[in-house]
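Input: one structure, supplied below.
Removed from the display is one protein chain of the complex; every other protein chain stays in position.
Order of writing sets the labels: A and B. Residues in every chain begin at 1.
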Amino acid sequence: MKNSFLLLLFALLFLFPCAVEAQQDAPASSCIGCHSGMQGRLGEPVEQWQGSIHQENGISCSSCHGGDPTLFTMEAMSPEKGFLGVPSNEEIPEFCGSCHVGVLEDYIKSAHGQALGEGGPQCVICHGNHSVKTATLELINQESCTQCHEYGRAGEIKEALAETDQIILNLEDDIQTLHRIGIATDEMKGKIFSIRNQFHRLFHTVDVQKVRNETEDFQLRLQEVRTQVEEVRSELTDRKVIGAAATALLLLAAVLGWILRRTYKKDEEQGRVRKTKEQVR
Amino acid sequence: MAINKKIIDYIDLRLGIRDLLQKNLTEYLLPRNINIWYSLGAATIALFAVQFITGIFLLIYYIPNTEQAFASVQAIMNEIPYGWLIRYLHAIGANVVVLVLLLHMLSALFMSAYKRPREFTWLFGFLIFMVTLGMCLTGYLLPWSQLSYWATTVATDTMNAVPLIGEPLLQVLRGGSAVGQYTLGRFFALHVMGLPLIFGLLVSAHLFCVRRIGVSRPPFGPDYRPWEPNDEFQHEEYPDGIPFFPNYTAEEVAVIAFFLALTTGITYFAPWIFLPSDAFTPADPFVTPEHIKPEWYFLASYQILKVFPNEFFGILVQGVIITFLLFLPWIDRTHERRPAKRPIFVALFVLGVVGFVGLTIWGHFS
Partner (left out) sequence: MDADVMEEKQLKRRRAVIVSLLGGIGSVLTAGILWPLWRFLNPPGTTGEEATVSIPREQVGVGQAHFFQYQGHAAVVVQNAPGEFTALSAVCTHLSCIVQWQPDKKDFLCPCHAGRFTATGKVISGPPPRPLPSYPVTVSEDVIVVG
């Protein structure tokens, strides 16, 4: 409990600088102002970035490439303004890792990371660059992995990850459904976010045994959140039972009122509207 | 029993309760061919009572401050026991009230109940409708969600299209150039105090008119005769009519229970119908959510604004429609009320309803 909270805090701490930076250049970015009008290599990234997970979370050009998006001159891209430009192949892990610190750490130690510069894959080989989407298990597939090596071990890792990943996805869906009807889900969402990040970083070790060893721990932590979700759900079911009873009673009252009205209508048809004095007494 | 009777006798001797009840309930006679549509007024009052009660309870925990408003609503929904119920009843009840109010107005229109001598009844009724929409609009901002913030920004922005006074008017409405704390403050004041006060006065005026001039005779059936011009005040009486209590109150009970069932049904089983997902995200003045749409009853107005290339023209058209409806009793002055004998009116009525529904659907999907 306390542990996951700390981890969440950690994750937020690292994401925060990126998010803040993006917020600041969101209103008016000179990067997009100029580059969106350009052709080919210089203009394409803007379009690719639209609809990416980075754009969704307000991570804009300067969050990665540096520079000053508030300047509308070429000076915006000067090194003095912190402009980094395009990273080389070997620089890419550091580049992405400036925000994704945990993943970088595991990646560097992995076979993939160790082979960086000697044909080892870096981030964008699998994740793509500007149009980057939320990482899913689909990224591990025959086509991508066999560019460098046979699929066997990759397939094993994917299998080892699959069950836990599905648990995470299901929980995310269920929590979203709860959020949709006004349940405060921030705490649960935060826990899942933290677990998911840690779990996905685990893949980057590309170590099947390690994934298998740690899966149980992750599933235990996920079970905690599952229990929380189920508690809320069972309360929602209770509510529905009461709601059904209240609605049914009101409908019954409506029907009874209607039948009552019909009995009076019979009177009225036969001209039996009684003298009012008698009724009061 | 005897002591009960003594207490009642004691009060009755001083206040004349029995006489009052007798005159207004059992001796209050309604036209024989009165129909179910006449009970919508009572249904509206009952639903508004629910709004007032739930509103007062929400007021206990709500904080009208941009920093805390969303969190306070979140707390009402999650921490305060049954807060979710009260909040949902209030938010969903508001939609049902508007629906019933629309039906009430449409039936009065169709039966031409607004005609002389009931012009004032219509006028006050129409103003009640406008004030209700005002309460809906101001209430929408209070939870300070993305939905509140941007719906209010867009809605108030149309004010800009009014020539000359538009901009200063917008400034006053928002209490600044953008929606912010001062907007929340004035909308809160209007929603919980200003508009309900005006609403109360208007309802009193409306009910006074209804009772003073008498219920209108439904313009149907072989016995119906058009109203004869009369130069003196005359309470419309139905000596051969049916008593309000208990004969017609039974029908009102049925209709009220039905609409309350509708409200609780939606509250418990489908609250998302009236609360889009943006209603659960705190307001962020830097990020406009995609596809922001007003509530269903404003969709027609929203679509009109979108259709006209010139915003001012769109507002003008709506202003004309509203003014026309407001003063309809003085424009449509013939004495005939039977729809069967008013083909042009019925055609216009149907066209208007179809137009409103059509624009609403178009607005929803555009």
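Simple rule for what comes next: a residue touches a chain if its C-beta (ideal position, glycine included) is under 8 Å from a C-beta of that chain, and two chains touch if they have at least 3 such contacts.
These numbers were taken from a predicted model, which means no experiment stands behind them.
Undergrad: Which residue from B:253, B:279 or B:359 sits in contact with the chain not drawn here?
TA: For the chain that is not drawn, the touching residue is B:253.
Undergrad: For the chain that's not shown, point to the residue among A:134, A:147 or A:270 touching it.
TA: A:270
Undergrad: Tell me which residue among B:55, B:83 or B:218 touches the hidden chain in the full complex.
TA: Counting the whole complex, the residue in contact with the absent chain is B:83.
Undergrad: I need the residue numbers on subunit A that touch the omitted chain, in ascending order.
TA: Residues touching the hidden chain, for subunit A, are 242, 246, 249-250, 252-253, 256-257, 259-260, 263, 266-267, 270, 272.
Undergrad: Go through subunit B and note every residue touching the omitted chain.
TA: 57, 60-61, 79-83, 85-86, 253
Definition applied: only the chains that are shown with their structure count from here on.
Undergrad: If you average the CA atoms of subunit A and of subunit B, how far apart do the two points sit, in angstrom?
TA: 40
Undergrad: Over in the complex, which subunit A residues touch subunit B? Could you list them?
TA: Residues 23, 26-27, 58, 179-184, 239-240, 242-244, 246-247, 250-251, 253-258, 260-261, 264, 267-268, 273, 276, 279-280 of subunit A touch subunit B in their complex.
Undergrad: Would you pull the subunit B residues touching subunit A in the complex into a rising list?
TA: 18, 21-22, 26-27, 32, 74, 77-78, 84, 87-88, 242-243, 246-248, 250-255, 257-258, 260-261, 264-265, 267-269, 271-272, 275, 277, 279-280, 286-287
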